[in-house]
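Below is one structure; the comments refer to it alone.
Removed from the display is one protein chain of the complex; every other protein chain stays in position.
Chain naming follows the written order as A, B and C, and within any one chain the residues start at number 1.
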Amino acid sequence: MGNIHGQNFRIATFGESHGPAMGVVIDGCPPRVPFDINFLKSELARRRPGQSALTTQRKEEDLPEILSGISHDGFTLGSPIAIFIRNSDQRPQAYAEMKTAYRPSHADYTYDAKYGIRAIEGGGRSSARETAARVAAGAVAKTVLKHACGAKITAWVESVAEIKMPTPAQTPSLKQVEASPTRCPHPATAAKIDALIRAARAEGDSVGGVICCVIENLPPGLGSPVFDRFEADLGKAMLSLPATKGFEIGSGFNGTLLRGSAHNDEFIRKGGKIRTATNRSGGTQGGITNGEDVIFRIAFKPTATVLKPQRTVGPDGKATELSAKGRHDPCVLPRAVPIVEAMAALVAVDHWIRDRGQNAPFGRCGRKA
Amino acid sequence: MGNIHGQNFRIATFGESHGPAMGVVIDGCPPRVPFDINFLKSELARRRPGQSALTTQRKEEDLPEILSGISHDGFTLGSPIAIFIRNSDQRPQAYAEMKTAYRPSHADYTYDAKYGIRAIEGGGRSSARETAARVAAGAVAKTVLKHACGAKITAWVESVAEIKMPTPAQTPSLKQVEASPTRCPHPATAAKIDALIRAARAEGDSVGGVICCVIENLPPGLGSPVFDRFEADLGKAMLSLPATKGFEIGSGFNGTLLRGSAHNDEFIRKGGKIRTATNRSGGTQGGITNGEDVIFRIAFKPTATVLKPQRTVGPDGKATELSAKGRHDPCVLPRAVPIVEAMAALVAVDHWIRDRGQNAPFGRCGRKA
Amino acid sequence: MGNIHGQNFRIATFGESHGPAMGVVIDGCPPRVPFDINFLKSELARRRPGQSALTTQRKEEDLPEILSGISHDGFTLGSPIAIFIRNSDQRPQAYAEMKTAYRPSHADYTYDAKYGIRAIEGGGRSSARETAARVAAGAVAKTVLKHACGAKITAWVESVAEIKMPTPAQTPSLKQVEASPTRCPHPATAAKIDALIRAARAEGDSVGGVICCVIENLPPGLGSPVFDRFEADLGKAMLSLPATKGFEIGSGFNGTLLRGSAHNDEFIRKGGKIRTATNRSGGTQGGITNGEDVIFRIAFKPTATVLKPQRTVGPDGKATELSAKGRHDPCVLPRAVPIVEAMAALVAVDHWIRDRGQNAPFGRCGRKA
Partner (left out) sequence: MGNIHGQNFRIATFGESHGPAMGVVIDGCPPRVPFDINFLKSELARRRPGQSALTTQRKEEDLPEILSGISHDGFTLGSPIAIFIRNSDQRPQAYAEMKTAYRPSHADYTYDAKYGIRAIEGGGRSSARETAARVAAGAVAKTVLKHACGAKITAWVESVAEIKMPTPAQTPSLKQVEASPTRCPHPATAAKIDALIRAARAEGDSVGGVICCVIENLPPGLGSPVFDRFEADLGKAMLSLPATKGFEIGSGFNGTLLRGSAHNDEFIRKGGKIRTATNRSGGTQGGITNGEDVIFRIAFKPTATVLKPQRTVGPDGKATELSAKGRHDPCVLPRAVPIVEAMAALVAVDHWIRDRGQNAPFGRCGRKA
């Protein structure tokens, strides 16, 4: 259990890091939505390892194969969409040491504690490779959202370790985010982050940071109080990603420093719509979207794999020392950007369908029924 | 939708702030667990309004009535446990202004946007009064956890606005937390927080802050990767509470400032068990509990109700000014402490049952089958 | 677990037969639907014990109390609707023998086997009294369906033991069904059934039979292949009722005797719509409604409580003899009619909302948003 996400737009993911393939089955996608496999490929390429000098050098083409759910002329059928991605770069031998020593702050020990058995090679299901399936599902979710309400999702790297970009005046464009392999849209900060990650790699160490994400153009009314508040589902989705340690929406932890009179978002009338003058709420009130941008941040810890020697114990409980060897990803944040967007899209489309129904007409953009 | 929580230990809550009653139905409670109504009452009393000068002066006895699920001699039957709590202090007339003006940073507008109808009086379902049902369910969950694995949950107020207590050497006791109406277990800080809240009340303003919570004695192995990670479910539960803006576990946002070599928790052998030397992970790795304390923090924004005049619009879109009158809760944090504990208990017991089954024997503490 | 029904229109029921109350929480009811408490009461009255000489003489007023979810002017709010019904006629002493002997074909033994504890009095959760909560929820579901699509649900007693009414030319009216306490709409058959049930009572014995049910005016398109086919969900709902042993839709078991060429429903054009010339399919094809009447049958076994002596064993495994005393319901079918309708309404409204969304506008009948 635990590998199915969503209530009305549901995904079931599968795949071990060094098994034959990763993949996803999407149940509940509305019918008649135009599907673009090139968009799916480009999203997977943004997450793909080996895309720049800043990330792990594992080589994966990450070419998706669509097994079901799409018509011959490229529209969703309303039936389950199955996508799978072959693993090509499997090096089980590189992980021999994992049998005899639990890697600190990895999931080796807890998987043994829970399951009593473990796919030794490369972390199995706890590997970040698992997120490839999420990005594939997210590409479908983004497509549905675009046609349903024009919603757009943009994430970017806001800080790495102690280096933080200034707050942007407006949401960066995809082009600005993709301009640097760091996925930090502020060029001066991006340069510093680039240098920092290279330095961490050289030292065999790793760094964490914060990703910021914005969902634009969501209609008011999404979210299901009291338990399935929009931000609660967003938070769960983000905290289900490997290496995440925190989530905040709108003013977040810093908002606790303000007085209520300074924190409240006054309502105004603008362009014929009810809007808020400020957006400390981050786009939701009472767990329901209010039509403003949904804005949130996620904390990623520094990658657990470091090349420096560390004390640990093995499955037999004996103390030992571990020095990781070979490939290592000194900072997951640049590659986590499309993953964050994918999870945001999955949450938003799930709530949209819950509100409007699976067969809400796609008159404008989808194929006519 | 949205009023049911959990997968194997499920709760359905109901009740509008100024309707006849609040309540909960619990489905999936294991049988033969000794049930203590006095514990239920004491938990509700900790959340009750009017318990100190620091909180809202609404008067509610919050006496629970058990309608089902408990045997004559006080054991759970395995059938649904229904608990309801009458609302006594209903003052619909105090909320007349809510009909003509959306209160800033409240859910008035978003409820109208979603449902097209609203229980005008006192916030209806979006009122913090809704959390009484959660605390009732949480009392049952705490009881099951105690008998299942001896788990104990303790939350406390760590900061209010800019006033923050020092990090405690060990988890505070319930007695230490309850010693001050602020529920801050550090007496010097508690005194400052007390003064700050009184000042905010006097100014007709409000303050927010951070609650810290620890779950002790959970066994390793709880949590269901990849989507239902233990901390993901915790995060969702906390972010489903009114006024929350952030969640972090273990090192959280500050952990992003460390290098991996400094952040990792080395494994050691201690007392015959595999333990970690530090606990920056916060008690989970890969989404599964590792047997260490689960430690997390929640950010609460300053209460939206302030007595100062604010600009807003009404349902008709016309600009207006709003000055709240009457009772007002300048800081929700002290009363939120038992609510946070309740949600933590609900998440933990849900995962425990998912792992062990609904009918896991309670040989030691429960009535013999 | 097991006390929550539905996916998008969800109900959680509670209550032991001789506990303080029965009840239900409804989560997911669309907002702005006019709610009529008199209709709720009349539905409960149809299920109420003691309504005629043919049923159990337990005295229950079955007066519902609405605790939440309805606005002051009588519209659904979109928030959970909680309804509870006090138990008044509690006679724990009448069930003393249940402690020492498992009643044959009752759930005493299996509840002990599953839970290791049991509400001894009157069957606890396994009592047919539990269905009062279903009827209350069904009244809400029927109201939503009426306003959503004009759907109407009618059930009736088709046979009791070997006495069976002829197949009616058209769906009987509610008035025809209610004309006899047997709820068989064919007067001559009703008279025979009435006599049969009285004879069974006089002999201390019991009888079973078949209920037929029709849902009219459902739109084409409801049902979610492959697992949540409309008839699969209907079947589950009916088989979740006490004493049911079988379910069939359309031609059912007798349909297995026909050749395909004789069984198929040819499509025709009628009144500008695509219709079928016959309805052996029973209103669904491929698990999706086709716009024809949904027609199905449910088999109820003879009531397990008989006054004749029976061999059995007790919890200690010792053989004994049991003779039930006091009140006894010789035939559950007349009272099961509104229960069957309630479950059908719950299934239909759940699929309607799944298809159209929780907030599908109720422009015509509901209050304007």
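Everything below uses one rule, namely that a residue touches a chain if its C-beta (ideal position, glycine included) is under 8 Å from a C-beta of that chain, and two chains touch if they have at least 3 such contacts.
Since the model is a prediction, treat every value here as computed from it, not as a measurement.
**Student:** Who touches the missing chain here, C:Ser42, C:Ser88 or C:Thr110?
**Tutor:** C:Thr110
**Student:** Pick from C:Gly23, C:Gly138, C:Pro172 or C:Gly208: which residue touches the chain that isn't shown?
**Tutor:** In the full complex, the listed residue that touches the missing chain is C:Gly208.
**Student:** Would you mind spotting which of C:Pro34, C:Gly50 or C:Gly246 touches the chain that isn't drawn?
**Tutor:** If we include the chain that is not displayed, C:Gly246 is the one touching it.
**Student:** Of the residues in subunit A, which ones touch the absent chain?
**Tutor:** For subunit A, the residues touching the absent chain are 1-4, 8, 10, 12-16, 19-23, 25, 27-28, 31-32, 65-69, 71, 75-82, 84, 114-119, 124-125, 358-359, 367-369.
**Student:** In the complete complex, the non-displayed chain touches which residues of subunit B?
**Tutor:** These residues of subunit B touch the chain that is not shown: 7-8, 221, 353-360.
**Student:** Please output the residues of subunit C touching the missing chain, sorted low to high.
**Tutor:** 1-5, 7, 13, 102, 104-107, 109-111, 113-114, 125-126, 130, 159-162, 200, 205-210, 220-229, 231-240, 242, 245-253, 255-261, 263-269, 274, 276-277, 280-282, 284-291, 299-306, 308, 310-313, 317-319, 354-355
The definition used in the following text is that only the chains that are shown with their structure count from here on.
**Student:** Per the centroid of Cα atoms for each chain, what is the distance between subunit A and subunit C, given in Å?
**Tutor:** Roughly 45 Å, centre to centre.
**Student:** State, to the nearest whole Å, the distance from the C-alpha centre of subunit A to the C-alpha centre of subunit B.
**Tutor:** 27
**Student:** In angstrom, rounded to a whole number, how far apart do the mean CA points of subunit B and subunit C lie?
**Tutor:** Centre-to-centre distance between subunit B and subunit C: 38 Å.
**Student:** Of all residues in subunit C, which are in touch with two or more distinct other chains?
**Tutor:** 8, 358-359
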